[in-house]
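Every protein chain but one is kept in place in this view of the complex.
Chain nomenclature is as follows: A and B, assigned in order of appearance, with residue numbering initiated at 1 for each chain independently.
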Amino acid sequence: MKNQSYVELTNILKQKIDRLLSEKIVDYMIVYEKGSLWFKTRPKMIRKQTDMEKVIWNRYCQFNLSTFLKSLSGKDENIGIIAKKCDLGSIVELIKNNQIKKENLYILQVACDGVINWQKLENLLGTKVAKAIEVEEDSPNLVIKMPERNIEVLKNDCLPDKCLICDFQPSPYANDFLTIVDEKIEDIKEIKSQPLPNLEPLDNMSYEERLGYWLKHFSRCMRCYACRNVCPVCYCSTCMFDGQEGLWISKESKTSDNYVYHLTRAFHVATLCVECGECQRVCPVNIPLMKLNSKLAKEISDTFGYQAGLLIDDLSPFKTYCQEDPDEFK
Amino acid sequence: MRKIGVFVCWCGLNISRTVDIKKVVEEASSHPQVVCSTDYKYLCSEPGQKLIKEMVQEKGLDGYVVAACSPSMHETTFRELASRCDINPYLCEMANIREQCSWVHEDREEATEKAIKLVNMTVEKVLYNEPLYPDSFPLTKRVMVVGAGVAGMQASLDIADAGYEVLLVEKRPFIGGHMTQLSETFPTLDCAQCILTPKTAEVARHPRIKMMPYSEVEEVKGYVGNFEAVIRRKATFVDWDKCTGCAICIEKCPKKIYSEFECGLKEGKSIDMAFPQAVPFKVFIDKESCIFLNRGKCGVCAKLCPEEAIDFQQQDQLVKEKVGAIIVATGYDLIDKSELAEYGYGKYKDVVDGMQYERINSSSGPFLGVIRRPSDGKIPKEIVFIQCAGSRDKEKGKPYCSKICCMYTAKQARLYKHKVPDGQAYIFYMDIRAGGKGYEEFIYRSVEEAGILYLRGQVSRVFEEEGKLVVWGMDTLSGKKIEINADMVVLASAMVPANGVKELANKLKISTDEHGFIQEAHPKLKPVESMTRGVYLAGCGHAPKDIAESVAQGSATASKVLTLFSRDSVMAEPTVSIVRKDECSGCLSCEIVCPFGAIEKEDYRGKIIAKVNSALCQGCGSCAVICRSGAIDLRGYTNQQLIAELEAALWK
Partner (left out) sequence: MEIVAFCCQWCSYAGADLAGTSRLKYPADIRIIKIPCSSRINPTFILKALSKGVDGVMVAGCHPGDCHYATGNYFTRRRLTILKRLLEFSGINPERLQLYWISAAEGGKFAESVRDMVSRLERLQDKPFPRNPGISL
């Protein structure tokens, strides 16, 4: 989408939110506002129409606002939330798992054709994004306006993995879908045909190489738990690793305990994880956590034909069974 | 800090032969919280228990570990001892160093090392054991018996005689079960009706037995002491309060139908009474075949009934009943015809099953007790009985023995010889299983006195040729092929669980085995209990058995129920799940996976969270695992206890 399209969409969005608040359809809205730098955004909860000016919508609204819904269960307020197509999946999971009632939620889906992962962009540019002045789209490229010159990069190379497999269509669970007429419909198909982020490099390793690979990563884990805290489907009131401290893993950050933590985390979000990529995005030491999540999602899909975040009425395959389930045991 | 005692049992030589007891005792005593560690030859003996008691008092133990046999053997013994020592029984645990150590390992060093570990694991677990107290629940002292065959009737009579109300639910319109169809019974050859009728009459007139014939269990909720059953009383289209059983309607009803009671040997009517001695002595209309109910015309019965008892408007009724215990006595059917095609069953009229033969032999049956063959009514001069027709046959999926066939076949052959002295009876058999009081003697008399020809071997085929049924078989004793030109063939067909048992079992949350028979809680020690507390089982629904055994089981279930009713409340095992309210996220995944519906919802600080109904919880722990946060945990097997045990199990 062109920058102008984002501006127009932001205006429609503001009008919409204004109406939702003034007509008391929602008590407050969870929205994006401008972050510390021009290419950063941050979440904002607005209750007053006077805060409306802060609402923005642009290609840097990468993170998943639904993570702010998970601590709200039990409160009887009506909440409005801005959601991209990818965020709808985790909202569906939160509804499925009784963390929020659908009737208390107003989901405002906004047209999106991919958000920018500025770390990826930075790697492409070889310099800090902060040095740039502006980014404009010139399909299929992005034009990065630097003080001295413009740099063009392929937009797809700057998208997070989740955008490469997204159809960007309206979700049946959205209360409203905000869009503008844009010439981008054709490109959407093109984006969809991108290959899936694959797990092959690991598949070809021996067990020892693979364990070594993971232990190298896990040895860097400081157990800051950012991956857990940001995860929209890590909704437990008290995480098992906090509840009875030192019970499951020791307090010191041992690699073997980190292994237990990370595999348990992945297993716990399996059947709920919608692969929004937030855990990996926020990891301060860049552990490729999405590899674990994607692997489990794939296994669960292959074995039980189940995909998280699709339908509110779907039951997690771990909460049901078939007598004829595959049985590889003796 | 808790003070733990460790007591290591020699079990005579059973443990001490392979395990260095002294070393186990020494190692255990090195644990900082083990304040006493000792051993004894037989800890379960009186002096052994006395030793434990003394040590508990002397050392002020908070809990103890008994390293001995399997907990399934003596856990109760040592936990009861704990109670007597003023220790909560759940602070006593057993380390299994016999069945899972000394008996399975030969190397003394290895076995000793493992025993030391097993003791240590148990000590670590017991450090986290909490004192647990059983909950108690009120109890409805009323029982529902499902199935009014001889087993169900016996159970009902015993319980009603003891002073409690019984609800006797029977799917057929009469009580008495299959026994009402039998002619004479082995090994005494007394008439089935003669011994059964007094019982059915007693059931019918018993003030504390509420009969519910022609009814089926629709739904069961609740738990031991507090079941709530919904029973469907099927419409009979006859007001039974008015019906006198005069049978004018039966006589005049124009619609002839298959008679289940007569196994198709005689036709029944759309309005009928199963047999002339039926209890209750009432008629009912078969909904499927009645001309009036299907086409709105006829109504002859209504016109002729002197009591105006016919009511075509009658509807099924759903009644709710509260009971404290349930006895399942659902009985059997015979294997389906289609499974016995090689014997020509279903194809030739003169190939009959054991139950049909009983009707033929019955003085109230289609031929008034004269042995005639169904096709033309001739008296068969050569008759072949085939045992194990379907039973003990893996290919038919019935590898089990139907148990009663050896006896009733001998009986049937003997009755044949009484009635047709110049006829010849042959019995093909695999083995003769006559384990019962007077059974073996009965078989012998059949062979020696009655002149019945026993042929050991199986029949490969039965086919018709020139008006005869040709039976091809093999005598495995002589190795010769046998061909008999018979007038009639009687199959001792396999018994199978009655139709609908599986569905009933699901409603009651009890399990069935691979053949559909109801699973007992333990094959030896709990043969009449089901897996669900408060649900007991009697008769052939559990496995094939004869009348005497069914009656015995009926009485056994009655005694179980009476034991339950002897108290004013039900005690529940305290090893159930519990929710840490503050940690529960309210996702209610536990509710979905709980097989017992034990998870309820609770409003806690404005949030809906999970709550365990400890009367329903059976302590499987499924909830504790689906719960990611560990907010729901299983008492007796908490995460903490299991991790303590696991960490102690690890090799250093």
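We take it that a residue touches a chain if its C-beta (ideal position, glycine included) is under 8 Å from a C-beta of that chain, and two chains touch if they have at least 3 such contacts.
As the structure is a computational prediction, the values presented were derived from the model and not from experiment.
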item: Candidates A:L202, A:A226, A:V282 or A:L310 - the one touching the absent chain; value: A:L202
item: Residue of B:C253, B:V593 or B:A631 in touch with the missing chain, whole complex considered; value: B:V593
item: Which of B:I21, B:I52, B:L81 or B:A111 contacts the chain that the document leaves out; value: B:A111
item: Footprint left on chain A by the chain that the document does not show; value: 199, 202, 205-216, 219-220, 240, 248-249, 252-257, 259-260, 263-264, 266-267, 270, 291-292, 295-296, 299-300, 303-304, 317-318, 321-323, 325-330
item: Footprint left on chain B by the chain that the document does not show; value: 70-72, 96, 98-101, 103-107, 110-111, 113-114, 117-118, 121, 509, 511, 514, 519, 531, 575, 593, 595-596, 618-622, 624-626, 634, 636-637, 639, 642-643, 645-646, 649-651
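Keep in mind that, in the parts below, only the chains that are shown with their structure count from here on.
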item: Residue numbers on chain B that touch chain A, as the complex places them; value: 580, 582-589, 592-593, 605-608, 626, 628-631, 639-640, 643
item: Residues of chain A touching chain B in the complex; value: 73-76, 97-99, 235-240, 243-244, 247-248, 268, 315-316, 318-320
